[in-house]
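Heads up: the structure comes next, in structure tokens.
As you look at this complex, bear in mind that one protein chain is not there, while each of the others sits in place.
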Amino acid sequence: MSLRGLPPADIFDKALGGERRALGRLITFVERDAAEAETVAELAHERAGNAHVIGITGAPGSGKSTLTGQLVKLLGEAGKRAAVLAVDPSSPLTGGAILGDRVRMEDVASPDTFIRSMATRGHQGGLSLAVPGVVRLLDATGYDPIVIETVGVGQVEVDIAGTADTTVVVATPGMGDSVQANKAGLLELADLFVVNKADRPGAKDVRRDLDLMLDLSHVSGQDQRTGMRPEIIMTTALSGEGAPEMWDAIERHRTAITANGQLEARRVNRDIDEVRNRLMADLESRVDLMLAGQSLAGVAEVLDAVAARSFSPTAAATQLAARIKDL
Amino acid sequence: MSDASTSDPQIRVVLAKLGFDGHDRGIKIVARILRDAGMEVIFLGLRQSYKNVVNAVEQEDADAVGLSMHNASHMTLAPKMVDALAEAGLEVPVIVGGIVPDEDIDPLMKTGVAAILGPGASAEEVAQTVRDAVAAVRGSSPQA
Partner (left out) sequence: MSDPAPDQARAAWQEAYDATKLRDVPFETMSGVPVEPLYGDGPYPGQYPYTRGLHAAGYRSRLWTMRMFAGFGTAEDTNARFKELLRAGGGGLSTAFDMPTLMGRDSDHDWALGEVGHCGVAVDTLADMEDLFADIDLSSVSTSMTINGPAAMIMAMYIAVGEKTGVERSQLAGTIQNDILKEYQAQKEYIFPPRPSMRIVTDMMKFTSTEMPKWHPISISGYHIREAGSNAAQELAFTLANGFAYVEAAVAAGLDIDDFAPRLSFFFNSHSDFFEEIGKFRAARRIWARWMKERYGAKDPRSMMMKFHTQTAGVSLTAQQAEINIGRVAIQALAGALGGTQSLHTDAYDEAMALPTEDAARIALRTQQIVAHETGVTNVVDPLGGAPFVEWMTDEMERRAEDIFAHLLDIGNDSILEGAYAGIDDGYFVGEIADAAYRFEREVNEGKRIIVGVNEFTEGDSGERNLLRIGAEVEEYQLKRLNDVKQRRDNDAVTRVLTQLKTEAADPEINLMPTMIEAVKTFATEGEIVASLEEVFGTYVEKVFL
């Protein structure tokens, strides 16, 4: 029976009933910010709020997909219904993407696990809007925990990992100055560090470097945002060693932030951020329309003056800003 | 919220090789071709089961399935894939690429395969074949 033409509420019901194809379709609506997206968002919002959201990020080659796979395997064995959102970069030139994380996890995932691959581009308003919407959907349809796996190279990807309840940063030995080379901000976001490929030479050095860095930030008062010192777990993702310890550490973190109220605070921040991001995206597209001369009169003249150098960009912006209320 | 982009919704394609066949040079090239054509490729690669492909199509809400076949098993494996997708209620075209002898083309199409791409197909042909196959299923009204 085809889903085509079915009202979104009906598809939502099917998803609630466990039909994964329906959930897949709903996620597409949200990703593409299609006409149905608002309905879906409301339906999801009513039921969401339970799932533990885990962000896993690291440099390419750190083994984080393998690690996520091992985690998902554990979760399946523990009877949990987990979901994974695997985010991979799109080509900046063509907008296309090759999404290869899924297959890494498929073999070890239980039949109940839901895996969705997402590219970084092609989302109206950007990734930072698509991800929360999808997470909410997964949450609403009963998946818990939800793992967001991103490559920590772009600021957006880093930020997204940081929106999770528990953010795991994966480092590996032999990647040169991997700890320092990681995106600034990534290290501060970490609730938990995992040193993967712990069987390789240099793993202990990475651990030591992290310890040192954490000590320094404690001394300087620039603690992790939570004030809790992140644990460092050693893993060998290929064999699964260390995965149970990683899960235990994640659980410990969850317990701690639930108890001290931080979990709630983070979720509130996340939601407010989402409102802000949506407003900004909306604003941005209105500004684009304005500058393309498609919404307000007189804009083209201002821009022509800038082009003729008779009007400075600063002055032009000041003048146009005054008209934002008309947008 | 402002409307989604005016161009066709981005096409998502699952690429897989069924059975034991280990020749993945072609499927990797096709993956790049489709990416360069702006599509999202869910790359499953080698040694996939029908179940894996069905799961991927469901969860990824894929628009098409591309199978790469190089060792004479297209007449057994491809139709089974078509059936498995139909059984799961998924309306996605199956496109077969690789080595298909001329005399097998008609019989294979009759089993429900949407299109067949031979070894000499250019990048443009590959991308257009996928677009056409997806459009044919989507019909004239855009999906989502």
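By letter and in written order, the chains are A and B; residue numbering begins at 1 in each of them.
Simple rule for what comes next: contacts are C-beta pairs under 8 Å (C-beta built on N, C-alpha and C of every residue); 3 or more make two chains touch, one makes a residue touch a chain.
Only a predicted model underlies this, so the values are computations on that prediction, with no experimental measurement involved.
Colleague: Return the single residue from A:G24, A:G100 or A:G152 that touches the missing chain.
Modeller: Of these options, the touching residue for the absent chain is A:G100.
Colleague: Touching the left-out chain: which of B:I11, B:M39, B:A56 or B:L77?
Modeller: Result: among the candidates, B:L77 touches the missing chain.
Colleague: Suppose we count only contacts with the excluded chain; which residues of chain B make the list?
Modeller: 18-25, 28-29, 31-32, 43, 45-47, 49, 71-73, 75-77, 99, 101-103, 118-120, 122-123
Colleague: Name every residue on chain A in touch with the hidden partner chain.
Modeller: 61, 65-66, 98, 100-101, 103-104, 107, 174, 201, 238-239
The rule we apply is simple: only the chains that are shown with their structure count from here on.
Colleague: Could you put a whole-Å number on the gap between the CA centroids of chain A and chain B?
Modeller: 29
Colleague: Over in the complex, which chain B residues touch chain A? Could you list them?
Modeller: 1-5, 9-10, 31-32, 34-45, 48, 52, 55-56, 58-61, 88-91, 143-144
Colleague: What does chain A use to touch chain B in their complex?
Modeller: 1-2, 4, 20-21, 23-25, 27-29, 32-38, 90-91, 93-100, 102-103, 106, 114-117, 119, 122, 124-125, 278, 282, 285
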